[in-house]
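Note that one protein chain is taken out, while the other chains of the complex remain in position.
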Amino acid sequence: MTPNDLDLRWGLMVPELLVLLAGVLVLLVDTTVKAPDQDRRGIQTGISTLACLAAAGYTAVVLGSTSGTRTGFGELFVVDGLAVWFKSVVLLSAALASLMSERWLRNHRLTSGGFIALLLFSTAGMLYMVSAADLVMLFLGLEIMSIPLYVLAASERRNARAVEAGLKYLVLGSLATGFLLFGISLLYGFTGLMGQPSTCIADVVAAVLRSAPDVPALAVGGGILLFVGMVFKVGAVPFHMWTPDVYEGSPMSITAFMSVAVKATAFAAILRVFGGSGVLEALRLHDLLFALCALTMVVGNVAALAQSSVKRMLAWSSVAHAGYILLGVLAGTQDGLAAVLFYSLGYAAMNIAAFGVLVHLSEKGHEVERLDQLRGIATRVPLQAAILAVSMLSLMGMPPLVGFWGKLYIFRAVVFADFPGHIAIAVLGVLMSAVSAYYYLRVVVVSYMSDATAPAPAHRPSFGNGLATATAAALTVLIGLAPGAFLALARDSAESLRASSAAVAPAVDASTATAVAVSPQPPRR
Amino acid sequence: MTLDWAFLLITAVNLVAVIGLLLNLGGVLTWVERKQAAVMANRIGANRCYIPVPVPAKAPGGGWKVRWSKRFTLVGLFHAIADGMKMLTKEDYTPPFVNRFIYNLAPFIAFVTVFATFAVIPFGGPVEPARLLDGPLLSGIGALDGARAWLAGFFGDGSGAARTFRLQLADLDIGVLYVFAVSGTGVFAAALAGWSSNNKFSLLGGLRASAQMISYEVALGLSVIGLFLIHGTVDLGRIVDQQQSLWMWGIVLQPHMFFLFLAANIAENKRIPFDMPEGESELVAGYFTEYSAMKMGMFMMSEFVAIAVIAGLVTTLFFGGYHVPFLYDDGFHFGESVVPLSHLTVVVLRLASFTLKVLVLCWFQILIRWTLPKFRYDQVMRLGWKMLLPISLANLVLTAGIAQIVNAR
Partner (left out) sequence: MTSSAFMYLFLAAAVAGGVGMLALRHPIHAAVSLLGTMLCLAAAYAMLGAHLMAVFQVIIYAGAIMVLVVYIIMLLDLGSDDARAFRSVKVFVGIPAATVLVSVLARLAWHRAAGTEPRPGLLSSIGDPAAAALPEGFGTVASIGRDLLGRYVVPFEVTSVLLLAGIVGAVYLTGRDSAGLKAQGNAVGEGKGTGDGGQAEGAPAGGEEFAA
C-alpha cells in the first residue's frame, strides 16, 4: 500500500494538528522567549486559547458545514456529526480551561509551559478519540488524553492531596485502560472467529449484530470490558472511586476540564461503539447499563448531600450527572442520543461557570474548599456570586437554564423509550434531581443569605478567568433561552450516528460475502 | 521426519568456527591490549611469559647437560594463556554478604549475551560444498574424486542440484533487531552483579552501567536506521549481499554514522573512554568489585569478546562484511576483464577478508582505549543524549529525504 492509497485527507485532521502545533509552540515559548514568568503565562495561555478556539471554529464551520460521514487515513479516522459536536464541546472546554489556568498558575508561581502543553496534548488525545473509527485509534486517543491528565492532577506536587490525586488517577486509570485493552483484544479475536479479523468499530459492530441473538461469550466479555474501560472515564458507579479524591486534589481549572471534557469524550466513544445500533442489546449490556444508571444517580446525589467541601460536592455531582447522561444512552433512541449530545454541551457550560467562580475566589493558601468560605460572597463580589447562583440553579435543573432542558430531554427520551422499567428509572432520575436541589441550593443560600465572616481577600482579578467564567455563564443562559435550535443541531449530529450504523447493515452482507469468498474455510456461522 | 544431516553438519561447523574464533580472539585481544599499551607508552611490554626451551650446554666437568636457558616468548602471546590459567586456578572467593544466586548468575548473563550476538553475523560468503573441490588445480587430483562424490551426495537436495549454505549461524530476517535485543539483555549482567554484591561501589557501578547502556542503546539503534533505509532490509545477510560493490559499503554511504555507531558500541561495552561503570579511579572496579577468579574472568572475557563482536558487526554493516572489493562468486571482475577463481579460493578469500577486517577493527578499538582520556559521568550522559541522539535523528531524516528523492527518479 503506497501513501497515495491511504486517502490522507489532511483537511479532516486540521483541529488535531492545530492543537498539537499549539502544544509544541507553547513548549518553545518556554525556551525561546526571554520574558518575566507572568508575561510568558499570558502568551502561553493566549496561544492555547486561540488555537483551541480556531480549531473549534474550523470544526464547527468547515467540518460541520457538510453533513454526512467522511473517513480518511486508511479508514481509521472519521469525521461525522457526532465527532463535530463533541470536538466542539471539547475544544470549547479546553479554551475556557486554559483561560482559567492562568490564574491558578499565577497563584502558585509556576511556569506554565508544561502545564498548558499537557492540557493541549490531552485535548488532542480527546479529539483523536472522538474521531476514532477503529479501536486502535480509540485506545491511543484514550491514552493521550489520560496520561497528561495524570500529571496535571498532581501539578501541585508539594501538596500531599495533589500527589494522592495524581497517583490514584494513574493507578486506577491504568487499570481501566487494561480493561479496555483486554476488551479490544477479545473483540478482535471475536471478529476473527466471525471470518475477518478487524479492530474497525464498524466491523466489530457488524460482527456482533450478525451473530445476534446468540452472541458468543467472547464478544460479550470483550464488550463488557470495553464498556467498563469507557465508563470508568465517565465516573459512573461503581467505577467512580477515584472521582472525589482526584477532583479535589487537582488544580481547579483541571478539575473543571476533567469533569467536562473527559466525560464528553468518553460519552462520544460510548456512543460511537454502543450507540444506536442495537449492540447494547445484542451484547446483553442493557441490564448492566440500567443498573449502572440507577446506582450512579443514587450514589452520586446521596454522597453529594454529605459534603462540606464545595469541590468534593461538585465531584459527586459530576458523578450524578454522568448517571443522567447515561440514561440517554440507555434509552438508545434517536431522542436519547440527541439528548446526550445536548446535555454534554450544557453540562460543560454550567460546570465551567461554577468552577470559574471558585477559581476567582481562590488565592494561594486560600483555596476555596469549605462551604463556609463562600459565606456572604454576594456582598463582596456580587457579579461572581450571581454567576455561581446561576450555574448552581442550572445544575439543579431550574428552568429556563440549560440544565433544565438537558434533564427534560433526557427524561422525555427515557419515558418514550421502549424497555422494561423505563418509567421507573425516569421517575428515579426526577426524584434524584429533586434531592440534588438540597446541596445546590445550599451553596446559593450560603452565598446570599449569610454574612461574610472573613474580610474580602485582596487580589487582582484575572482577565482570563473572568472571560472564561463570563463566557460559560452566558452560554448557560443563552442555550437555556433557545434550546430548540441547539436540540435541532444535536439531533442532526446524532443522525449521523444512525446513518453510519445503518450503513453497517448492507456492509454486513457484503463483508460476509467476501469473507466466504476469501477464506479457505467458511465462517462457522 | 528425517533429520537434515547436511544442515546439521554445516551448523555444527559454523558453531565451532564462531565459538573458536571468538574465544581465541578474546584471548588474543588481552595480549593486543597489553602490547598496544606498551607500544604507546614506549615500553617493551608483555614479554615475560615464555616456554623454556632445552638447550644442550657443556657441563663444567665435561660432558653435556640440558639447560633450560632459551626462552620461547612468541612476542608475549603466552600471556593470554597464563592469564587464563591464573583465573581458573585462583581461589574463587564468594563474600559472605552477597546474594548468592544472583551473584553467580550475573557473569553468565554477561558471557552468554555477548556470544549470542554473533549468531546472526555472516562471517563468510555462500558455500556450495559440492563445488568445494572443483577448480583447475584440485580437479586434476584423482584421489579427491571419492571425496567429491561424497560431498555432492551428502550436500545435494536429492534431485541432483547442489545446495548452498551460508556461513552464518542463524539466517534471520530480523537480523539486526536480534542483535539489539540480545545486547539489550546484557544490561542485566552489570545491574544484577552490582546489586547482588551488596557493596556501595558495586551498586554505583551497576547503576551507572545500566543507565549508560540504556542511554546508548537508543543512539546505537538510530544510527544505523539510515543504512536500513538504503538497503531496504534489516537482514544482515541481505545487507552484506548488497555491499558487493565498493560504492555500497556503509562506510561510503554513511561515513559519519560509522563513528557514531562505533562510539555507541564502545559505550555499550563500557570501555574507555566510557568506562564509568568500572571507573577504577573512583569505584575500585565498579560492578565486579566483589568478583574473583573465573567469575571475574568471565566479565573480563566477555568484554574482550564483545570487542570482537562489535568489530564483526561494524564490518558487516559498514565494511562490506565478507566481501572483497571486485571479487564476485566466480572471480575478480575489473570492469570488462575477469579473473576466474575456483569456488574454494573465493570462499577462503572471503573468510580471510572478514577475519582481517575484524582484526583491524579490534585493533582500532584498542587503539582508542589507549588514546583517549575517560569522560566524566555527566559528560557521558550529555554526549549520548544531546549529541549522538540528535545527530542520528538528523541523519535519519536526511537519509529518508535523499532516499525519497532517489526513489522518485
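All chains are identified by letter, namely A and B, in their written order; residue positions are counted from 1 within each chain.
Just so we're on the same page, a residue touches a chain if its C-beta (ideal position, glycine included) is under 8 Å from a C-beta of that chain, and two chains touch if they have at least 3 such contacts.
As the structure is a computational prediction, the values presented were derived from the model and not from experiment.
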The listed residue (A:Ala56, A:Ala83, A:Met100 or A:Ile144) that touches the chain absent from the view is A:Ile144
Checked against the full complex, the residue among B:Val39, B:Leu177, B:Val348 or B:Ile368 that touches the missing chain is B:Leu177
Filtering B:Ala38, B:Leu77 or B:Ile102 for touch with the omitted chain leaves B:Ile102
Given A:Tyr58, A:Phe77 or A:Phe355, the correct residue touching the omitted chain is A:Phe77
Touch assignment to the omitted chain, from A:Thr49, A:Ser122 or A:Ser462, lands on A:Ser122
Where chain B meets the chain that is not shown, the residues are 1, 3, 99, 101-102, 105, 172-174, 177-178, 180-182, 184-185, 187-188, 191-192, 194-196, 203, 206-208, 210-211, 214-215, 217-218, 233-235, 276, 282, 376-379, 381, 385
Residues of chain A touching the missing chain are 1-3, 5-6, 20, 27, 73-74, 76-77, 114-115, 117-118, 121-122, 124-125, 128, 134, 136-137, 140-141, 143-144, 147-148, 150-151, 154-155, 157, 189, 192-193, 211, 214-218, 519-521, 524
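The rule is short, and it goes like this: only the chains that are shown with their structure count from here on.
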Here the gap between chain A and chain B, centre to centre from mean Cα coordinates and rounded to Å, is 56
